[in-house]
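Pasting a structure below so you can have a look.
All protein chains of the complex are present and in place, except for one that has been dropped.
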């Protein structure tokens, strides 16, 4: 997912018709049709990624205990709303500073407020077709990525964080932190210049969410009772079918996430590319789910459904950094490694006493790192001396991962710390016991006293 | 959402390529491609709006008590089925009388039964490409709007109305009442002639559903116990995650609802327009959700999730009458007002002793009225003396709102009254106590005796 | 849903622009645009059919008892993953042997492993535009059909089958059994040669799933207690709203299933055809739901929601064999017969002591047979002596149904038997009592001890 | 001290609670249960097969009260829980040896 | 009159109900509960961490019966509830002072 400014990497081909077809005028697609095709890809991709917001909401509602389900629903719909508004007002311009709008060249875009309007008073477009796609559709698509980043955070911190401090964090994350990081690559900033490659955002979206979640989890501490008496005390979630539904929703939305990141559909080669991306994305999820399933069966003697769900998502995150170049079998492998990471990382975090309620850190941060490194085996960007070697590319990928991680973690940690000092970020023990629904929302998720027998 | 017959208003541009591009033959889109693009927009829009049926079902299943959940599911799948059949057999022709098929010119179309078949025996299309889109795709899209109107009614009247009288009402609503009202504007009838503007149906769809629900709620009376001893006794719904899921589904479906109502995608300006509509629709929902969230926090000291969900939907309804013309920031405002309306209107209805189980009247009727009025600030239609002034447009909007409200309310009230006299529309007190699931459906929503321990 | 190899039948028109438009060069769609349109149809169709996996998961989660819900979720996500991998590695090549890759000409394709990669190292497509669509998109679409076949099986056998043997069966079904059967028609094998007609797979997909399920159900036996003391003891499912959600998801996904099976969108006639398919598919579901609703009301005095849901699905299965040719009213009829079949077949299976937990056999097998026969009234393929008569076509349809049934049933039965001998396919009575979640998954679907009050 | 166990129709809960408060009952505990009795449930048809719903939803109220309140409490419950239709429920009285309020450690009637 | 409290394995409910009807029990109330006893639950692994499921699902049956039925009822429950495996449950008998049928106001054994 790159603005045309980035020409290195295979995706750079997308907006420029491949020469093989350009000559063939009779079959060539007229410019305006290209415009509509590309726009349509953004719109379809955008609504599919929007749908991921529902996926996160259901996944998290299923993996927290009943007493915190309303809160989790509230957070998810609120963060999606806030992300939309903050990205519109500030984030979009920070992400795409273009040529002249950097505050710090290559690092920080200018957070000028821009009010987007595509048609002038006469109904004529204010942008020209030459851009290759409607900028409104691109905006819509990018907004959904920003929202996805915020969704990742809410799961990790569930069941103990206060509503409003969380939402303030979300506002800054979606208005500044994510857009700054993403601008380094997709806005033509330092990472893009360095030859970093991250097709749809394993690092730029998923690990940003993961780092923000990690910083919060450390400062917030674990849920009371989770690590009692030197032991891990699991707190099973309220509803496996909701968690499963959420995973399927995310799986579906991911076709938009990765497929739309081709950024173009208006040529044969783009249509081919999007098709390959769909197929690879799907099979990587399959690989992740199956790897987790087989592994939990072997390790624990039973299949752990929540690990399978996490495994599918880890497969998706893993393939996100390069869903186009791998073959199908390579995609299965890349996804499967993601699934394996989850199965080992979940208990590892427990041992580190980091309480990640839904497994967002293994899924989005760790599988995101893996996926970003794996890129190097298939895709090498062009440097001053031509196409880079695999090992050079790996260094650059690690550089990108490190830079993004450092900035996001430090910025998030500082922000969480500030919120902690100003308002406190953790609910009282009492509120944690009775559940956030009763404490902060005032309507329990399943408020009836017994099924079907409530008299009031 | 207007058939080409309506040329006033910005949407009228949609089917006619803007001159700026017409000259540029090399990039121009061939007629058949335009046809396919437009058809595709209807198909995608149509399946997204179809998905809203699931959204209404889940929202309502979550907001009624467990003992009525199976009934609510039954009603939603049944009304969607009935709407499909009635609109096919009767409604479509009433909605689009074209030039010669009015029973009362401009007011009531001829309810002739038409059996739609697009390809002749040789597989050639029975319609010509010159129409600009496949009439089957348009039919499919319009059918979904009709079904949405019916969905709105079922939520308000939940937990006490009898199944079959409700379904008979639905049949008349979708076969006659809605198509008649919609024909006034989209069929080229009196409202369109008067210069009324309602892009995707804040009034024509949402408030029609709202008025029909209001008439029913008045005749039906409140649920037993809701207004006991001069007090309001809340009856919290069974499942907040289902209600949240339903809201997210509706949010997603609304991109089809508003975006598809551009009616065309086969030009740069249409692609731009649809993009802007997607972005505005999304952000209006954000505005509505956030406004309701902040307001309930301030008023009640806690966030009310059900109000946030209603707020998001009210934001969507508010922007529906004109999702294209406003800027992003204006869209936030328009949506936010919708959210505010919900927070104040829900308790207001309670004070009026009107029992609206899911908040459909505030969301669809009141926010629909607001959205229709708000149009005037951005869009003015062309009258005999040129483009109208804002205040002239407001008058026309109010005229349309009033006319639609009067007809729908009176027709619905009369129909409900007739059903009441013929069959009764309300279940017995006993049935209401034990729940409609046991009384009329025979399978409870959650029939197990205790989780996982049922022996039968 | 046919590869171009099949030219008989109306769908054969799809990839070849109808002559009426070919002359009109100014409006003609350039070849590359056709390519993109067709590819887009496959991609949209594919993600909609993928979404059906979630539909099956929710439908089944809602129709099994709580103690088996996690297992059902696990099976559904696992089978979808396995189907993806097996179809990629083996099934796709078996399904489409093309000209030279049959093991037994017309009957069994060569199961060579192929690793699909669409772009070469320079980013150029490895396939040419002349094919009319991206082969990756077609692959993606076909994969989803294969997965749907497997989903059908899991519902029937729920609540008593062991996890791993079921998954091994799934692997063989999706890698060999389904691809072999489908190759007879869509791969240009014996059925296609014989003039069989099955547009989107009433027989090739749905009844294949149904036969495999039936074979399993017979060998597996009924759930303990279901047919106690010579009586049928219903075991109501855990959640009607989840079952309803699943049905709505399937309904939505079916637009992709049937609409995508037109295989082309890049011409006016294809766009018309897809539109008609969408409209017919929708209304057939309406017909099936309403028929089941009215019938259960008449027969039992109450509406049975689960029958209504099954009825809608039966309507969809019924129209799947020919969703293009019928008029709207014919589509309602075809769907309604499906709904009627369900209402009578469900208790009939009970009398035969075949325990089909979710009604997959009536819905997919029996309505699939009905739909395949009904084709003959609207569509006749071309034989040596010109277009066949209706009765000739019926014979061919019955031949196809019989051949597919015989092979699938025998192959499945043999495979189930083998699995039974090797590992056993049924859990112990004890495990069945405590539920498969506790026995094989280790996490119950709703693990909390009481809502909101769990202390751990 | 006595333990009153009352099996009631669920929708009567609120009314009974109010009646009990009036006559001085200070606490009780309610449990959702299913009852089987003369009110014989009903026959349902699910997917074409008849089955009997033998158990009917009931609420079980339990409260420990001083001996002096046994009659008024029984009376209050009997009056408010009564619909006159089969399945109205039962009131049982059991002897109690002792009671303690956990918060204060009070025992005997003080603890109720 | 006695109150019989029986803790049983959930899947035995229907069988026990039928056995009780045969010997003249006219009503009972069932509550879903979780039990802790010798049947020590089991260890599960959830997301890689072991935990003990200490509480096992049980049903609690309560019925008030005339003294004359105490032995046959205990016997009937004991026979039908028995699987011979740990966790089969318990039967407790408690004294009851009085009983009343809400619908009719009948008291004593008439009320059962």
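Which chain is which? They are A, B, C, D and E, in the order written, and residues in each are numbered from 1.
Criterion: a residue touches a chain if its C-beta (ideal position, glycine included) is under 8 Å from a C-beta of that chain, and two chains touch if they have at least 3 such contacts.
Source: prediction; values computed, not measured.
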item	value
Residue among B:98, B:234 or B:424 touching the omitted chain	B:234
Touch criterion as defined above, residue of E:7, E:25, E:49 or E:63 at the omitted chain	E:7
Touch residues of chain A, complete complex, unshown partner	433, 442-443, 449, 456
Residues in chain D touching the chain absent from view	3, 17, 26-31, 62, 64, 94-103, 105, 111-112
Sites on chain E contacted by the missing partner chain, in the whole complex	2, 5-8, 31-38, 54-55, 58, 60, 74, 77-78, 81-95
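The rule is short, and it goes like this: only the chains that are shown with their structure count from here on.
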item	value
Contact-richer chain pair (by C-beta pairs counted) among C-E and A-E	A-E
When chain D is superposed on chain E by its C-alpha atoms, the rotation angle in degrees, nearest 5	120
Geometric centre distance via CA averages, chain D-chain C, whole Å	52
Where chain B and chain D are represented by their mean Cα positions, the distance between them in whole Å	47
In chain E, residues with contacts to at least two other chains	11, 30, 44-46, 51
Multi-chain contact residues (two or more partners), chain B	30, 33, 40, 44, 239, 245, 437, 442-446, 449, 452-456
